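Everything below concerns the one structure shown next.
The full complex has more chains than appear here; those shown keep their coordinates.
Naming follows writing order (A, B and C), and every chain is counted from residue 1.
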Amino acid sequence: MSIWEYANPKKFMATTTPVIPWVSWASFGLILVGLGWGLFLTPAAENFEHSVKILFVHVPSVLMAINAWFMMLVTSLIWLVRRHHVSALAARAAAPIGAVMTLIGLATGAIWGQPTWGTWWAWEPRLTSFLILFLFYLGYIALWSAIEDQDTAADLTSVLCIVGSVFAVLSRYAAIFWGQGLHQSATFSADKETNIDPSFWWPAVLSMGGFVLFFIALVLIRTNALIRLRRAMALEARANRGAS
Amino acid sequence: MGYAQTMTRLTVTDLSCARGGIPVLDRVSFAVDAGQALVLRGPNGIGKTTLLRTLAGLQPALAGTVDLPEEEAAYASHADGIKATLTVEENLAFWAQLYGSAVPESVYDAFDLTTLRLRAAGTLSAGQKRRLGLARLGVIGRKVLFLDEPTVSLDTRSVGLFADYLRDTHLAAGGIAVIATHIDLGLDAPVLDLTPFKASATMAGASDEAFL
Amino acid sequence: MIALLIRDLRLAVRAGGGFGLGLAFFLIVVVLVPFGVGPEREILTRIAPGILWVAALLAALLSLDRIFALDHEDGSLALLATSPLPLEGAALMKALAHWLTTGLPLTLAAPALGFLLHLAPEAYGYLFLSLALGTPALSMIGTFGAALTVGIKRGGLLMSLLVLPLYVPTLIFGAEAVRRGAEGLATAVPLTMLAGITAGAFALLPFASAAALRVNLR
């Protein structure tokens, strides 16, 4: 039995539907424990006050935002090579989640930045390259929704995802170069993660694991929803064809 | 004029094709020999355009094979690829260059374009434009033509001119033509009615089949 | 291949072909910015490299929708796809034609417009050089975006959305080269990067564009 059997939409739905609640609850549990521990049971770092605790949301969301794009890249490649519908739909399902994770990362960063650097937003390379990632997500989602034929949309967005990945990496280096340029913003120092207290480590890991599971659950739910949508469209098309 | 000497034959075997992800035609088979034309018929929406696009390689077939000499097919549809700001001559010269051939003087006569040669294509009437679009076929020197309603907007005389060109120039030189049309071209060619090949509603091959 | 290039150039210079419009758009955007930000000289000098590059990029962007859309609408694209010219070659020629009608004039005219924005005198050479190296990449990346959206009627805005993020590295290195040039700093890195992006784009994107075109023609 090959793993590709799960590329059949029906098989995929049948397999994942019972798993979804488990993953969801596990993710809630991990996030609750991680955040509870992180927010209430860790000492406030000396120079950051309580605002540092937003780290337990900020860092996982930021990592998931990047990983979501990476997952889209892999599933896009699978779609192009093996033409498994579930793969394309999983990429489509992940995009809005990744975009929202990016937004959460940006927003929590901004909330964090306000007490830390005294500004909501700075054009610092890492933040900037994240903003660009958000733009890539926007373009990807817009292209999906602009094309009516689903297979065409899957093909074109896959090509975009691959080319976009290259340029996203390139953009990141460009942004670093740009930010390191002669006009480095004085308010910001890059070594923010150097003095993380070891007591932060465990809650951070838990919350990270929770976010990973949360992401997986969301992708599964959305993929299943998209499969159902395609199924409805297919049935409708079939009905129309029967009529004519 | 005459086309290259290799024996040409178009063989279509059990071809099924889809449009918009839905199977439209099921197991169409036919063969056309060098020097022959085939007329496709069938009611609106049966799948003539779909079949021709599949034959021309613009879209993949669901199943079945199309056997024709490489680099010999040309496709022509309602959209003629005419540039409004180029003159009739320039339009034809472009296609000739792209196919590495020259524009034979005879096409202007064959398609009654002599007086229009220097006119910008955008100022032609519907039928004149159509004639220009058809003249392209006389320029690119391809052996196997797939024509989708080539005589739309043409008056009776122009239809006659086109049929003459096909018969006396293209087919006589060993060419092949597959033509979808609703009117009678006056060609002495076998007719294939596509109605019996209509795909059943339950036929396999729809792109969304995996979801059912 | 050359036939396609010649045809596209000829179409561009005919009535309605849009040759020179990209340039005019460039000019207007550059002129509009002082209306928006006010006339102070120091500010303008300071933002001139960035504004010039952003304006050049927008001018290149706006002419992209002509690359394939016209050919798709009138059926030429399907005919090209069944012609002996491989679609990769067609994409390359289209990008080249776009650069010749847009990028090249922009590059030549940019120094004159730098003047309007009180660009620092040292920066003129770098402005020219960075645009000469960078605008071909803009054309090629734009061609890819145009190929992706060719099936969408009036997809110009969507194409902008897809293409602008792809333009970011080119923009950053381009503007940075000019800014560094203006302040007398080393410009070798950004200029090399620009050249690299252009080379990479021309090596790879014709294939991606052709793939997108094939999907859209299906």
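The definition used in the following text is that a contact is a pair of C-beta atoms (placed from the backbone, for glycine too) under 8 Å apart; a residue touches a chain by one contact, two chains touch by 3 or more.
Note that this is a predicted model, so its numbers are computed, not measured.
Copy numbers for the complete complex, expressed as a formula over the labels shown, read A x1, B x2, C x2.
Criterion: only the chains that are shown with their structure count from here on.
Contact topology of the protein chains: fully connected, every pair of chains touching. Centrality by C-alpha centroid: the chain sitting nearest the overall protein C-alpha mean is C.
Taking each chain's centre as the mean of its C-alpha atoms, the one that lies farthest from the centre of chain C is B.
The distance from the centre of chain A to the centre of chain B, with each centre set as the mean of the Cα atoms, comes to 49 Å.
Centroids built from CA atoms put chain C at 31 Å from chain A. Averaged Cα coordinates give chain B a centre that lies 37 Å from the centre of chain C.
Multi-chain contact residues of chain C, defined as those touching 2 or more other chains: 218. Those residues of chain A that touch chain B in the complex are listed here as 8-10, 85, 149-151, 227, 230-231, 233-235, 237-238, 241-242. Listed in rising order, the residues of chain C touching chain B in the complex are 3-4, 6-7, 10-11, 14-17, 71, 73-76, 78-85, 217-218. The touching residues of chain B, counted against chain A in their complex, run 20-22, 201, 206-212.
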